[in-house]
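All protein chains but one are shown in place.
For clarity, chains are labelled A and B in written order, and residue numbers in each chain start from 1.
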Amino acid sequence: MAIIGKPDRGSVEMNAEECKGCGLCLEACPPKVLHLAEGLNRYGYHPAIYAGVGCTGCGICFFVCPEPGGIRVFRLDAVAAA
Amino acid sequence: MASYTVTHQKARAFYDTYERKAELQNQTHYCPGCGHGIVSKLLAQAIDELGVQDRTVLISPVGCSVFGYYYFDVGNVQVAHGRAPAVATAVKRSRPESIVIGYQGDGDLAAIGTAEIIHAANRGEPITVIFVNNGIYGMTGGQMAPTTLLGRKTATSPLGRDAMNEGFPLHVCEMLNSLEAPVYIERVALGNNKQIMHAAKVVKRAVENQVKGLGFSFVEVLSPCPTIWKMQPVEAQRFVRDEMAAVFGLCNFRDRTKEAQARPARAASPALEDLPRLLDLGNGSGEDAVAACPPQELDLRIKVAGFGGQGVLMLGEVLAEAGLDAGYEVSWLPSYGPEMRSGTSNCHVRLANHAIDSPLVSRPNVLLALNEPSLRKFLPAVEEGGLVLYNGSEIPGDCVRSDLRMVALPFTQLADELGATKVGNIVMLGALLEATGILEQGRVVGALKRLVHPRFFELDLAALARGRGEFRESASDDYLWGV
Partner (left out) sequence: MQKQLTKGNVAIVKAAVLAGCRAFYGYPITPASEIAEAAALYLPRAGGVFVQAESEVAAINMLYGAAAAGVRSMTASSGPGISLMQEGFSYLAGAELPCVIADIMRGGPGLGNIAPEQSDYNQIVKGGGHGNYRTLVVAPDSVQEMADLTTWAFDLADRYRNPVVVLADGFIGQMMEPVEFAARATLPAAPGWAVRGDAETRKNMVTSLYLEPDILERHVRKLEEKYKQAERNEVRFESWRTEDAEIVLVGYGIVGRILKAAVELARARGMAVGLLRPITLFPFPTQQIRELAKHAKAFAVVELSTGQLVDDVRLALEGRAPVEFFSRVGGNAPSAEDVLAFVEHTFPGSLPQPVAVRQEELIHG
């Protein structure tokens, strides 16, 4: 996805292998940038995926996700953000 | 290029892969949207942030969270249903430096384990307890929990929980809050982002309190069980927020962390060489105590009997103690059965110059009867030729046995004359010593010194002398029963 202008303040890495598609992160994400995938992961769940834009790096999805390593959250470095 | 830094990721307190799990080693065993997963995550996060992974011991319950040890890279102890607080108590007391975290469900903690949690809290055990209240027995497939809301249908409340039949939802925090000892009690919920973020803080506080050495910290977490509730995870989250939290108020019930004193460290352990002394060993009569076994043949089988308060057991104990001192084999066996309550008391004492087979005296050769019922009860068993001392002015006519040496003396009255009814037993002991000549005076005095209260020691010596004197005066020489 082409990024024009300011980079997003945050980013997430969704672990499709650990995700159980419960949807709690979708509900929790303030800017609603997470979705369930059309396809299934190898356990048969629709894993949550990040649309690739709009993440604020707030970390909320991390806390609401019941899987220990379901989500990794990144935040834009201060220098780069300036 | 913009650069990014990781701010949130899997806690170090979790294993990378769950090798203790038979399969699917990258996922938990929890259902999609299960609150246990979230609580585990908050806990692991707290352990990381407080830097106590190496010190932590997690006590896992029986319930859906039974497999804590699959995930947590900390010391793990899995325990019986409801007993986590008891186990946690002992782990913490055994290893005061460890950070002991009990994790329990509502069936586990609030039904089968009610006693254990209340008492661990009441003792103020300096542990952390995480109580996951999902209002249901998840693991066993959805039976009613003590925390199930009124009206809720479960496998064992098919018509809905009815207060008249199943009672009311149990409020554990409120119950624990009636206790003096706990330091920190809070109920939180996993009903929305805000609640979850707050729960994260509270869980951390509860562990931190322990790190600071403060007392018992308890966090109840209202938690979704989408599977058994038959709800979508998001819907279950809403149920926690709207329905459960309405019944179980979210509240910090107690925070005494400011006033609480850190527990004093246990005193240093004594050196092993000091243990015998600390165990009161080797405080017998001293160096001059036991020499070789005395040469006399001796096989005293003594029955002492009377009513409680006459010093029956003490009389026997002085004999055994003095006998041991004099180098005999001894045994002392008290009656302690129900008859003790109804007032009678007796003991079996043996003194012998050889190994004692049975400490039970069934054929006594000495009967010390401190009252008439005891005389009547045990007289028939006394061996021919035996000695009977009876506490009375004369032997009742129908009790006289010509094959025995029987002496009646009013031992209690003699004691009264000395000013203390209670030394009647020692007066009798004096008479026995005089009659049999079995033990040197010094041995008996030594035993008395060790066994009786210093306040009574002089009185007991007087009693002993009085018993000897009375026996000499009253009994003719034929009665002297040397051995």
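Assume a contact is a pair of C-beta atoms (placed from the backbone, for glycine too) under 8 Å apart; a residue touches a chain by one contact, two chains touch by 3 or more.
If you're wondering where the values come from, they're calculated on a predicted model, not measured in any experiment.
Judged over the whole assembly, touch between the missing chain and the shown ones holds for B. Of B:30, B:69 or B:184, it is B:69 that touches the chain left out of the display. Among the residues B:39, B:228, B:300 or B:320, only B:320 touches the chain that is left out of the figure. Considering the full assembly, B:363 is the residue among B:212, B:230, B:363 or B:449 that touches the omitted chain. Remark: the omitted chain is touched by one listed residue; of B:166, B:329 or B:440 this is B:329.
Touching residues on chain B toward the chain that is not drawn are 20, 22, 53-57, 59, 66-67, 69, 73-80, 83, 86-91, 93-95, 97-100, 115-116, 118-119, 123, 266-270, 272-273, 275-276, 278-279, 281-284, 289-290, 297, 299, 317, 320-321, 324, 329-334, 336-338, 352, 354-360, 362-363.
Heads up, the rule we're going with is that only the chains that are shown with their structure count from here on.
Averaged Cα coordinates give chain A a centre that lies 53 Å from the centre of chain B.
Put simply, chain B touches chain A in their complex at residues 1-11, 14, 24, 26-28, 30-38, 40-42, 44, 71, 192-193, 196-197, 200, 226, 232-234, 237.
Residues 7, 10-11, 17-18, 20-24, 27-28, 43, 45, 57, 59-60, 62-69, 71-77, 79-81 of chain A are the ones touching chain B in the complex.
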